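Heads up, the thing below is written out as structure tokens.
Not every chain of the complex is shown here; the ones you see sit where they belong.
Chain nomenclature is as follows: A and B, assigned in order of appearance, with residue numbering initiated at 1 for each chain independently.
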Amino acid sequence: MAHSGTPVEEDWLAALRNRFLDCRQQTLGLVAGLTDADMTVQSMDDASPAKWHLAHTTWFFEEFLLGAHLPGYVPAEPRYRYLFNSYYETVGARQPRPERGMLTRPAIGEVLDYRQRVDAALERLLAAAVPASVLALVELGIHHEQQHQELLLTDLLHLFSRNPLRPALRPALRDLHGESPAGGAPPMQWIDFDGGCFEVGHRGQDFAFDCEAPCHRVVLVPYALASRPVTNREWIGFVEDGGYLDPMHWLADGWARVQQEAWRAPLYWEQRDGAWWQMTLGGMAPLELEAPVSHICRFEADAYARWAGARLPTEFEWEVAARGQPVQGNFASSDRLRPVPAVRVAQSPLSQVYGDVWEWTASAYAPYPGFRTGAGAIGEYNGKFMSGQYVLRGGSCATPEGHMRPTYRNFFHPHQRWQFSGVRLARDRG
Amino acid sequence: MAHSGTPVEEDWLAALRNRFLDCRQQTLGLVAGLTDADMTVQSMDDASPAKWHLAHTTWFFEEFLLGAHLPGYVPAEPRYRYLFNSYYETVGARQPRPERGMLTRPAIGEVLDYRQRVDAALERLLAAAVPASVLALVELGIHHEQQHQELLLTDLLHLFSRNPLRPALRPALRDLHGESPAGGAPPMQWIDFDGGCFEVGHRGQDFAFDCEAPCHRVVLVPYALASRPVTNREWIGFVEDGGYLDPMHWLADGWARVQQEAWRAPLYWEQRDGAWWQMTLGGMAPLELEAPVSHICRFEADAYARWAGARLPTEFEWEVAARGQPVQGNFASSDRLRPVPAVRVAQSPLSQVYGDVWEWTASAYAPYPGFRTGAGAIGEYNGKFMSGQYVLRGGSCATPEGHMRPTYRNFFHPHQRWQFSGVRLARDRG
């Protein structure tokens, strides 16, 4: 469909342009106060430097929009195609992932210039009449950058956690801790859901990633979900009951990890003089007992569930339960950048469905029936990762506002812990 | 249910006793002609020595039946509990898996004595009245030993493949190669299946592993399956088309493996003077072009399917299609111990559903709705492996006769290649 200039479309186009600019601006906001060094170091293979995120999201627009659709566009620096390609085999060779931290150059100033140059060019592109397929790529680029906004935060948290000085991304956040509601988190309740045959997955014109479709039917047996995620206080109960010491709670691969890496608590927990502290984006802080536990991997989520006589929900149990809820919650825009205790909401039996922590599910990340990867590089976006990873749902305190929806599927390997990932229990109904 | 001695039950009990003895005897038959050395060496962490299989299956009966249920039973050697426990945390510490090949002692003669001693004791146990739960454990022990019969063969094949002399388990098998039917394998056809809501999984009194239940409903959309597995000839087409050189066919984790391990063909294929040969249990033999491709991992199966414009079937698509077929095929009892070309069967559209090669599916190995692991050590049998592995269906040329059924779920990691594993293509119906 061509961009034909009717008033409605013009509004929509203006909105897209604004969303593009807002998104680009928000990314910059995340790194305010950081040094070039903070933005350059790679703290593990799974994480990327902030500067690399800034450049890669920019390259995404340059590669898939400007190069292909803006006549006469000359790349800022041809070698950036190599440096800032993430995993697109179609595009060509690239800086190996574990070497992203070697890039002390380009300096942060050069990367910011690169961003401005590409932003300006994209504005020129959008000023002309462009086909809908191009606009769809702009939309994709915005959602792509939002994903990297979240990773940028979790990657910085990991980096700072490796520094014995435990620096804070936002020193002011330290003072916010301990603001728990007077009565603590509401007690966990089991909320029942009916079984039956349900339609799940994305349908319609709104944006969704390819992996959320096709919409299809699944059978669910009657089940119950916990009214809220497991809290830090509850998790301490698991720890103190020897949860990390008893193989009977664990999947075999999980138990192997526990032993090999000597896990005794979630990532970022530290015990000091008998009290639990946690590394946060505000630096070290006393563990907020009523807040949802975070930075657990799927093996831990699964072990906890087994210890508690429960199980993980499937992604479809979660989706069916969630889709009646408003997509509201503690997202990154709240600028707390940490999970906070649940607040009882009168009209809804489930709290913290969105935001706070991603919720691990029982479901392997797999293609939906009828799924097809797109042609070309964009086809590499999701499909090739559908092996060995598991689905998480609901978004976290580091997820940008507006990025979430009921059908959204995030995915990580079952041993990965550096995201804001938690767990909501499920069980079968008698 | 107690063992109360009615005629019907007596027949059943006699049959169980016979099946037990047959199974034990069949295991010994597999290692005829091998040296103690052949049976002792461990060729990789994933494989176990034949002698260890002989002893571990014996220990299984000793640990779970004799120790618990035969009054006055004294273990043959208390340290075998450590040496031959595989992965039962409930039972206690054990010889680390990668160290199974250090056990040059007990010598094979001692292991055979151990087998006899346990067999005799089990016969004593079965001569008395025993509760049904004990008989169920005997049944489980038989099926357990059958699983190890298959592994024993695939582990020996791997061991012999690592020896530059390429020894044969059955030298006589070499002569059987090239007996392909005159016309070659029948051409592959697409067989259509309807969509709908289907009941899958095990139901009833016959033996099945816990992971095959509960029986439950799933929704399938209309699909088609290939009439037979992909053949070696077809696979050569993939190789010659650069299938192992183009990342666009591969899952990301698969492509990483291809590069890291320089895969260019299935495991056990070797090119000599321009012709393809394959290591088999009969030693090196010319590749049987019309036989199903074997010793491919799930990454390869998936890449081939994508290259061929198809996909892997889900385990339920397979099960629904297979359950109308007789459970017959080229199993280990045929003593060919290799996949053979399909033979067109008039009454059935699908050939080689059972036997020849395990068929990789799209499905992650996961608990069925309502699945619960059993109490105690037996609960460790399957449940704790439900992470990171994928389901294969249908059995292979190394699977014992009588071990297979439509609901049977085998599972391996997606990079593992040493089983007789192949692929049957699937696709969506317009």
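The working rule: contacts are C-beta pairs under 8 Å (C-beta built on N, C-alpha and C of every residue); 3 or more make two chains touch, one makes a residue touch a chain.
This one's a predicted model, so the numbers in the text were calculated from it and none came from an experiment.
Beyond the 2 chains sitting in the coordinates, how many copies does the whole assembly comprise in total?
Oligomeric count for the entire complex in this file: 4 copies.
Just so we're on the same page, only the chains that are shown with their structure count from here on.
Please name which positions on subunit B make contact with subunit A in the complex.
For this pair, the touching residues of subunit B are 87, 89-90, 197, 216-221, 247-248, 250-255, 298-299, 302, 311, 362-364, 366-367, 369-370, 384-388, 414, 428.
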